[in-house]
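As you look at this complex, bear in mind that one protein chain is not there, while each of the others sits in place.
Then we have chain A:
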Amino acid sequence: MIEFRDVTITYADAPAPALRDVELTIPEGELCLVVGRTGAGKSTLLGAINGLVPHFTGGTLRGSVRVDGIETRSQPPREFAHLVGVVGQDPLAGFVTDTVEEELAYGMEQLAIPSAVMRKRVEETLDLLGIAELRHRPLRTLSGGQQQRVAIGSVLTAHPRVLVLDEPTSALDPTAAEDVLAAITRLVHDLGITAIVAEHRMERVVQYADRLVHLPGDRTVRDGAPAEILRTCDIAPPVVELGRLAGWSPLPLSVRDARRLAAPLRERLVGHTPPAPRPTDPTTGPLLSARRIIVRYGDVIAVRGLDLELPGQVTALMGRNGSGKSSLLWALQGSGPRQGGTVDVAGVDPGRAEPKRARALVGLVPQTPGDLLYLETVDAECAEADRESGAEAGACRALLDRIAPGIDGAVHPRDVSEGQRLALVLAIQLVAAPRVVLLDEPTRGLDYHAKRRFVRVVRELADAGRAIVLATHDVEFVAQVADRVVVMAEGDIVADGPTAEVVVSSPAFAPQVAKILAPAEWLTVTDVGNALADTDVAHRQPDPSVSPDARASAADREPTG
């Protein structure tokens, strides 16, 4: 269906090609997962399928890309609209009309499909994706998962043979991600559509994939059966890492497969206890205590009078999209609205303090960190941050170098990688030396390596006695870093306790390792590995190139961009 023959793509002004010598054939009806680190060329590969690269982005393409036998160089992307459906990272940014039904019809109108056929296809697509009840709704009022499904539907109505999805689930909570993935697998299995999916959160998709395309970062592309590629791949979901650790063969890709192989491992782990959460110092009180916080927007109540105390540990705030997590963080920091209740940080209410004082009490990194950046270079941003918080010159840069070493100071903040931008904003907020740090969806767009490095940064901050709150959907990240999990629903706290206690029994929030090794409360591969290493070292002879620690240290050398 899709053929890359000896393809090399070089963007204008780029010193080196973004992809080189790509040989790739994707047969019809496959679900193909594209993985690779940030900046490895995933988006370039996806864009080349319908010719957006290089027709829309500029640059040169050598070799040939064929879709259904038609060469992309011969025609602009719009001529592939009936053949290739593309869904971008942010569905809202790609919507042209403003209600669901019109959006579904838009592509067909461009293809001049007769009105009667359009009506039929709109109805079929609404049913296929389970969005029939949303048909008259304005697109902006939909939740993230619904928007993603509408975006898929809006390209499906043109009856494409190929569906290209860039990070379809990375902004979604676990349940919404399940809905979207169920829709995609249904299209592949029932309609025989060829789907190409790029996704950082491999753990969500890899079990459904027929083929894995791995971009190792040296601009080349490897492809093959998922289990085969994952044997040596530098990025892998927890289930695969556990499989490697336990020496299972063939490597399991789903929790089900792993659980069937895991009985011996569970027996070996009997007698070991998972590491306990970070102990809180009982002598010092909580760093932040909030009482009866209420946030409302008109009739909508976002936070419903909840109480929260934050000691010096890492707290994960979970819950579906729209459960009030962000509103709560903004209210705690004092920059967002708060209609009732009190917040107490060292005797001061940050909501009533000057912005400058508030930020020295509580630091917040918002969901789109880029909103805080407005200068031309990283160094200028750092210097500005020093001035803003009255710190000595170079304090911010020193912090940044500790969090993410090796960022070129002369680079524009937009040109650094997602993880580095997060580090920059975190450093800017930390210069003011707040004891409480709130992070809203920090792992969005981070690959496994950047995430692992970020875990270490968060741990260090907590070790230094800070209270950290992470609002996130990323269960694996929570399993690695959080001491305590607070689950919100409808603006209220529905669960609050040590991480293992809250997540292990939850179908949505349990990490893969916990699902495989339940009922024992193991959360991460590292914990399991440490426990095994304590006793039966003799049984385990790990390949040093794939052990978690080796990968972690390799992760520190992330290239820029």
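We adopt the following convention: a contact is a pair of C-beta atoms (placed from the backbone, for glycine too) under 8 Å apart; a residue touches a chain by one contact, two chains touch by 3 or more; residues count from 1.
Going forward, contacts and distances are computed from a predicted model.
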### Query
Which of the following names does UniProt give to the chain that is not shown: "Oxidoreductase", "Gluconate 2-dehydrogenase subunit 3 family protein", "Cytochrome c-type biogenesis protein CcmE" or "Cobalt ABC transporter permease"?
"Cobalt ABC transporter permease"
### Contact residue for the chain not shown (choose from A:Gly59, A:Gly107 or A:Pro442)
A:Gly107
### Option touching the unshown chain, where A:Gly29, A:Gly63 or A:Gly322 are the choices
A:Gly322
## Note on the structure
Only one of A:Arg66, A:His82 or A:Arg291 touches the unshown chain, namely A:His82
### Of A:Arg359, A:Arg397, A:Arg421 or A:His473, the one touching the omitted chain in the full complex
A:Arg359
### Query
If you put the missing chain back, which residues of chain A would it touch?
50, 52, 56, 76-82, 84-86, 88, 90, 92-98, 101-102, 105-115, 118-119, 122, 133, 136, 140-146, 154-155, 158, 297, 300, 302, 320-327, 330, 333, 335-336, 355-356, 358-359, 363-364, 366-368, 370-374, 385, 388-389, 414, 428-429, 432, 440
